[in-house]
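Please read through the structure below; I'll follow up with questions.
Removed from the display is one protein chain of the complex; every other protein chain stays in position.
Let's turn to subunit A:
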């Protein structure tokens, strides 16, 4: 591919070596000749590296087109002055064209980077939508989200594992339903119940790892369905609320059980309140840390670093909240019979399923044209 113009062959202003007039003489007769690709590339390379083009070309040139007149002899001919003007104009145009070309290239690369980010976001949304039960043509392998950095890939792993966790939970909920309808033996029921409880404990383990990676991400609840996020309390469900959800479905309760469930609910609420208040104090400490010094002075790095250390206290809170959730479930299973536990777990499983459905419905509702 030969260029028939010499728009790319631009004289670099940074040339110190050659006398400009000499240079003109060299190039004057190149008009209309075809240029080798390497010349164009070399020129572009020179532009990138800001090397004097003329210098480079002179070094590499082994043969010269015969019609080129080198040297000063034709500079002083009278008609050359017009050609010098023309030449100057063309050189100026060339410089301008090269400059525009560089800008275009920069813009293109920037566009590519933006598209890459957008793609990443879309893939993540897709995965979330899939988790919420929206069927989105399963061909996409969203587990290979192009992540940069270990933290991102760990979070992506967490989202993927959570997706699997949800699928398994739905399966277990269905199993519970069939088991309760089919009157299976107590031992089998107990195994089922323990399996369900352990599944919840698996979630808390998953979350503990994620909390160490990015506790703010976990606290934000973006990994949960939108309706679930509305009920978010320290990175998950509020245990006392859950007790209120499942209690009506574990009939019949003995009087002692009623009392015990009541006590458990109350203790749970007290523990939640204490943790919430601890979090309020952490808010205060963080706000003070961020606002320390003179606001308006901008960002001071050591201050930011110190604040990050304070943020890490959140990890313990999330762990503590999950511990509370785990203990609540355990205690409930101690108070209830195996049959009742199965009923309670079914109620919970279905409750979460409905919340996720609600979230999908909500998404489709808000994306519908008005």
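Brief remarks on what is shown
Going forward, contacts are C-beta pairs under 8 Å (C-beta built on N, C-alpha and C of every residue); 3 or more make two chains touch, one makes a residue touch a chain; residues count from 1.
The working rule: contacts and distances are computed from a predicted model.
Its UniProt record calls the unshown chain "Glutaredoxin-C13", which is the correct pick from "NADH dehydrogenase [ubiquinone] flavoprotein 2, mitochondrial", "Glutaredoxin-C13", "Histidine-containing phosphotransfer protein" or "AP-3 complex subunit delta". Within the set A:274, A:287 or A:304, the residue that contacts the chain not displayed is A:274. Residue-wise, the contact with the chain that is not shown comes from A:285, picked out of A:84, A:285, A:338 or A:361. Where subunit A meets the missing chain, the touching residues are 260, 263-264, 267-268, 270-271, 273-275, 277-279, 281-282, 285, 310, 313, 316-317, 320, 323-324, 327-328, 331.
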